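Omission of a single protein chain aside, the complex is shown with its protein chains in their original locations.
Take a look at subunit A:
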Amino acid sequence: MTIQLRAATKVVRGITHIKPTTLTLEAGHFNVLLGQTGSGKTSLIKLMAGLDPLGAGEIHMDGEDVSKLSTQKRNISLVHQFFVNYPHMTVFENIASPLRVAGMAKSEITGRVEEAADILQLRPMLNRRPQELSGGQQQRCALARAIAKESRAVFLDEPLANLDYKLREELREQLPELFAGRGAVVVYATSEPEEALLLGGKTALLNDGVVTQFGTTAEIYRRPENLTAARVFSDPPINSAQIVKSGTTAKMQNGISWTMGGSSAELPDGPYIVAVRPHHVTPVAADSTVAMDGTVLVTELSGSESSAHFEVGKDAWVSLAHGVHPYNVGESHRFYMDTTQAFYFAPDGRLVA
């Protein structure tokens, strides 16, 4: 099954929320919509679900033009960020609701509901009302409804955002296998790059209502087409600084310089932007690293990782390193940037090396 967007746009009262978007989403793997809050993930989902009117362009499902089809007739499922279940119905009735509306036979409904409840471990709670469940169970109930329906597309709009850390990890691990082999196009919106990487499949990077890049998740992570894509797909945010290349030497405005290797050495001389992911800026020296002294502003210790925000001249940098490193806020510390892992962008933001 496929969902195809052909120059689809969304315009509300003269303001463009989604610029012309052409995209083909397929079944068999997760399709992640990755973008920050307000980048248009929910707008795009609502457009595909038919909850918002299409401004221009077309949306096709399995080759059929559904642009003018109402939501009711599109045969889709949607799981929200906050838990949406019918409060006065039991868990069983909630999962059964789309099947009942479709007029399915009672025995078949019971079968499908119980199957979905088993997968999501909701069997003992079938007779309870949603408000008697924990947050994780409520969201599993919403997921069970989407699974039992066996629709041709499932939209998951940041479904784990309102769950606590442990539950989020647990459910995220289960998600790919929940939908594996069901034949539905699964679209998963998230603002966390880490989630996109863990879920794999394909990723569409969204920024300001524009899909800036679409492809295999790992490929996009390795080769962001432009600086915006690199920024969206990095958490903490990717470090970037302006450099001037002359010969094979790159020089930042603060005077730090290094020798460019590989394909980047072939670039014509001139101004560029260098971008390095935070975990390639560490307090540990190695081959091909360049040292930079910065004033530590903020430090965070998260389990086995230490992060530090520091300032070099006027530029803000972030370092993320394995292990526990003692930083003193306000004091100077030496960090090492791995230049072999650096991306080089042209001044207009295109990836050049």
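Couple of notes before you dig in:
Here, a contact is a pair of C-beta atoms (placed from the backbone, for glycine too) under 8 Å apart; a residue touches a chain by one contact, two chains touch by 3 or more; residues count from 1.
Please note the rule applied: contacts and distances are computed from a predicted model.
UniProt records the chain missing from this view under the protein name "Carbohydrate ABC transporter membrane protein 1 (CUT1 family)", selected from "Cation:proton antiporter", "D-methionine transport system permease protein MetI", "Sulfite dehydrogenase" or "Carbohydrate ABC transporter membrane protein 1 (CUT1 family)".
In the complete complex, the residue from A:88, A:106 or A:322 that touches the missing chain is A:88. Only one of A:4, A:21 or A:77 touches the absent chain when the whole complex is considered: A:77. Among A:35, A:98, A:136 or A:193, the one in contact with the hidden chain is A:98.
Counting the whole complex, the residues of subunit A in touch with the unshown chain are 49-51, 70-73, 75-78, 80, 82, 84, 86-89, 97-98, 101-102, 149.
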